[in-house]
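With one protein chain held back, the other chains of the complex are shown just where they sit.
Take a look at subunit A:
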Amino acid sequence: MKQDAWPLWEVFIRSQHGLAHKHVGSLRASDAEMAINNARDVYTRRNEGLSIWVVRAADIVASSPSDKEPLFEPANNKVYRHPTFFPMPEEVKHM
């Protein structure tokens, strides 16, 4: 099998009761249709989900680990940015 003919795809699945698609893994397929079929067979064999997203791994841009400090550090010492001081009403779910 030629690896370039079967590019890598990342698979996201929304589970039965899930609100959002969650990354579950990757697989190889020659195009999107085949990736969906393969994702169905590889990742939903035990009734895991009701919606599948596939995206070419090459189309994902990831943050660089070396950018960790400038990206995330500033949030840590500004406690007023964290909405942890408010009691949440029972009716509000999934915040």
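Assume a contact is a pair of C-beta atoms (placed from the backbone, for glycine too) under 8 Å apart; a residue touches a chain by one contact, two chains touch by 3 or more; residues count from 1.
Note that contacts and distances are computed from a predicted model.
A.B. asks: Quick one: find the hidden chain's UniProt protein name among "Multicomponent Na+:H+ antiporter subunit B", "Light-independent protochlorophyllide reductase subunit N", "Electron transfer flavoprotein small subunit" or "1,2-phenylacetyl-CoA epoxidase subunit PaaC".
C.D. replies: "1,2-phenylacetyl-CoA epoxidase subunit PaaC"
A.B. asks: From the list A:Ile13, A:Leu27 or A:Ile52, which touches the chain that is not on show?
C.D. replies: A:Leu27
A.B. asks: If the missing chain were put back, which residues of subunit A would it touch?
C.D. replies: Looking at subunit A, the ones touching the missing chain are residues 1, 6, 27-30, 33-34, 37-38, 40-42, 45.
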